[in-house]
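For subunit A:
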Amino acid sequence: MLETWIGFGQGPLFRLCLALMLLGLTRIFLLTIIGMIEALRRNEDKIIPWKDLIGKTISWLFPLKRLFNKRPVYSLISLIFHIGLIIVPLFLAAHLLLWKNVTGFAVSAIPKLFADNLTLTVIICSILLFLMRLFYQPARAISRKQDYLWPILLIIPFLTGYICSNGSISPNAYLLLMLIHVYSANLIMVMIPFTKIAHCVLMPFSQLVTAIGWKFPKGAGGRVIETLGLKNRPTWVEKPRLVYEDLTPEKEEVSV
Partner candidate 1 sequence: MKAILTDTTKCVGCRECVVACKKRHDLENAVPRRWNSDDGLSARNWTSIVEKPEKKYIRKQCRHCLEPACVSACPVGALRKNKDGAVVYDGDKCMGCRYCMMACPYGIPRYDWDQQIPYVRKCILCAEHVAKGEEPACTETCPTQATIFGDRDELLAEARRRIKGNPNKYIDRIWGEHEIGGSQVLYISDTDLSCLSYGQHLGDKPLPERTSTAMKAVPFAFVGMGSVMAGVSWVIGRRMENQRRKNDQEGTDNE
Partner candidate 2 sequence: MNLLINKEERERAFKTPKKENVIEKQQLSVRYHVEDFALENRPQRFLEAFAAILKHTNYRLVLDHYVRISAKCSRCTSNCQIYLATGDEQDIPCFRSELLLKVYRRHFTISGMLRGRVFGDPGLQNEQIQEMAESFYNCTACKRCSIECPMGIDHAIITHLGRYILSELGITPRALVVSTREQLIGKSGNTSAIPVPALLDTLEFLTEDMEEEKGINIPFPIDQDGAEYLFLPAVSDFLMEAETLMGNAAVFKATGDSWTIGTGYFDGINYGLFYSDHILEEVLHKIEAETKRLNIKTILIGECGHASRSAKYFYPTYCGGKEALPVVNILEYSWKAWKEGRLKIKPNVIKEKVTYHDPCNFARSGWIVDQPRELLKAFCQDYVEMTPSGRDNICCGGGGGTVSIDEIRPYRTTIGGRAKAEQIRATGAKYCVAPCANCKKQLKELMEDNNVDCEIVGLHDLLYQAIIFENVEDEKEIHHSLT
């Protein structure tokens, strides 16, 4: 019974999740590019400081300097976490077989010992990141539900995978853990393009998007006012009511 479900998770469900992930990422990638082209076409000013943007982007993609200026411990943890997160699912020997089944080719695997240690590192980093989010007040203030959920969700497949490949457990427990491993990994793949993990493909565009975003289409402001039906509205309020009237003395003089 469990084997059937595991087989389903590694077969059709895995294909579904993989396709959703790849297509979803391609979709947002293309949407961003099309959006940028459209924005540039709208803009009169098409000058883009490529050199500056590429420099900034590379400095964040390969963080050597900037990342460790502030909160170096946090930065280090997150860096290691990301490295492990990319390497283990892609290059673990057991996963390579899966990739080979689906795509037809596979690269050489990382050594088992290294993979095990990396898995443990990812688990620990994940827990640390979760705790940091929980106990660092500003981080807690801005966190949404998914921000807490992600580290926990990421622990599940790593932990179950680690136990399955290293622990000596009963066959039933092995199958159960394997089931959890497969399904949680599939869940993660589905969620990637629709949550903040989308930054894995979008991050290189950030600086460019911001640069294009700061250039506004000519005459947009006028069209907005026209759309809102406020063509003849003055751009300020003649006799405004103040929010905090007690705090503001009545005066009409022009300020600088």
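Just so we're on the same page, a contact is a pair of C-beta atoms (placed from the backbone, for glycine too) under 8 Å apart; a residue touches a chain by one contact, two chains touch by 3 or more; residues count from 1.
A word on the picks: all candidates are chains of the complex that A comes from, given by their letters.
On a predicted model such as this, the values are computed, not experimentally measured, just so you know.
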>> Judged by that same contact rule, which candidate in 1 or 2 sits against subunit A in the complex?
In response: 2
> Which positions of subunit A touch candidate 2 when the two form their complex?
Replying inline: 28, 31-32, 35-36, 38-39, 42-47, 52, 56-57, 60, 63, 67, 69-71, 74, 78, 133, 135-144, 147, 194, 196, 198-199, 202-203, 205-207, 209-210, 212-225, 227-228, 230, 234-237, 240-244, 247-249, 252, 254-256
